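To keep things clear, I will list the structure first and then write my remarks on it.
Excluded from the complex is one protein chain; the other protein chains are retained at their positions.
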Amino acid sequence: MDKKILQIHSSPHISSGAGVDVIMRNVVYALLPVVAFSIYAFGLAALFTLMAAVLSCLLTEHWLCKWSRQTTSVNDWSVAITGIIYGLTLPPNLPLWMTLIGGVIAVSLGKFIFGGLGYNPFNPALVGRAFLQAAFPTAMTTWSAAFGAQRFTSLPASTLTFPLTSPQYDSLSGATPLAAMKFNQQPTDAMDLLLGLTSGSLGETCAVLILLGGLYLIARNMMNWRIPVGIFFTVIVLSALFHFANPHRYPDAVFMLFSGGLMLGAMFMATDMVASPITNLGCFIYGALIGTLVVIIRLWGGMPEGVMYAILFANAVSPHIDRFIQPTPFGHRS
Amino acid sequence: MYRTLVGIGLICALVIVTVFEVTFPIIKVNKQRALENAIYQVLANTKSFSAYHLVGNNNLQKVTDNDTSDIYACYDANHSLIGFAIAAQGMGYQDTIALLYGYSIRSESIQGLVVLQSRETPGLGSKIESRAFLDNFNNIEIGLDAIDNERQQPLELIKNNSKTHTRQIDAITGATISSRAVVVILNRSLSFWLPIVAKQQEPIT
Partner (left out) sequence: MSTKPGEIIVTGPKDTDEFIKGVWAQNPVFVQVLGMCPTLAVTNTASNALVMGLATAFVLLMSNVLVSSLRHAVPKQVRIASYVAIIATFVTAVDYIIQAVSLEVHKSLGAYVSLIVVNCLILGRAEAFASKNNLKRSIYDALGMGVGFTLALLCLGVVRELLGNGTFFNLSVLPGNFQPWVIMLLPGGAFFVLALWMLLINRLKQGGPRD
């Protein structure tokens, strides 16, 4: 900023210097360890899936900007974040053509159609994933085991499926901890969950790295800590309560906290600046809503995992939360 | 004003009655043919059948109205009883699933199953109407006395094509709830009807 003595534009006059691109670049830094771990755990499949996810999001955004004659917003990193997060929520052996379709949907129907960055009511990455989940439910719930022996030398057969044809899976699928719990009442060791030694979506397995990335963003004041705290608190309290009431039927709080996409969702998806509330109290309520929905869907729903739908639902509610808790202006009489 | 309304009412009534009179016999034939097709499909050698009603606790009585019946005695070309086609229904994933299955009393086995009505999720649960799933129900041996003696569910739902026995039913991938609903409906129906059929086959033959 060059220093001018006379400011002739309207407020705000003091900027912290953190524009969209600066914040978004820091989110990328925070995500890098997660990305690195997912490539380490799932090998070439993760690398290709992430590349396809980012590429499809970037190209869609660029093409749509061109088509509607706007200046391209590809350079501010926000689309890249959408692509990375979207990629991290996908199962490792998803066919690449599905990854590409989901990326196009994420940016076009999740964001651009509402007016681009800043106007999207939902987290675009999750819109893309939700579309894929509804369109290809079988492919989206088939998981390959992590740390396969040949993960750096060969791609799974399903990844390179010819576009629009159904995938063939070459190895036996590994059940995610949540699916094992839901369908076979089989708990997973907490340490495995924490270190990411389990099967799951690309970026959701290693809870420690996700937590570190989130803490980095919170420390740099680039993420509202009230949202993840609200989510974690609700999930811990509710699941501890149910576990206490019936330990055989309901898993314990530690399992609920570190399994599935809860960490990734709470840290990087629920905190989407556009689709979350702007008031601090609103953020707590929003977090609590997500936490409650996650517990409800996981414990009683038909699907083992519910973070995605919980966040999308809370996204839809968030403007109403803000409106509901608007403070009364000083001196206002009803 | 009233005269107009009455007039319109009369026109409407006339139209409905005319259409009804013309279509009713055709609809009846259609329904009969659909039922026949379903019964021939689940019990292959059937040449004729008659509908029965449950009277009291375990007496079957012949009825003339096919529509409201739950159980049909099926006869071969020599008019001897080969088995029963039994209608069963229960809750699926979204709405009631109505099934019809054939039970042969000669081989004491389920011969086949058709789905009469279902509104399961298209592309997933709707696969309970697919050949691949229905083929699970061809030739499942269940003795007439099996229900009383074993006190266990006749059929069992399994996953991942790990079938080792005809009484195991392969669940459809992605539609476990619908698959389970079919098995549950069948189990309930079998436990209810097989003891009755076991006692009843003599007088009907």
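Note that the chains are named A and B in the order they appear, and that numbering of residues resets to 1 at the start of each chain.
Following the convention adopted for this analysis, a residue touches a chain if its C-beta (ideal position, glycine included) is under 8 Å from a C-beta of that chain, and two chains touch if they have at least 3 such contacts.
Not measured: the values here are computed from a predicted model.
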Shown chains that the omitted chain touches within the full complex: A, B
Selected residue (touches chain absent from view) among A:43, A:148 or A:167: A:167
Listed residues A:136, A:255 or A:268, member touching the removed chain: A:136
Residues of subunit A in contact with the chain not shown: 67, 95, 109, 131, 134-137, 139, 161, 164-167
Residues in subunit B touching the chain absent from view: 1, 4-5, 7-9, 11-12, 15-16, 19-20, 22-24, 26-27, 30-31, 34, 117, 119, 121-124
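The definition used in the following text is that only the chains that are shown with their structure count from here on.
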Distance between chain centroids, defined by C-alpha means - subunit A, subunit B (Å): 46
In the complex, subunit B residues that touch subunit A: 124, 173-174, 177
Residue ranges of subunit A touching subunit B (in the complex, touch as defined): 137-138, 141, 302
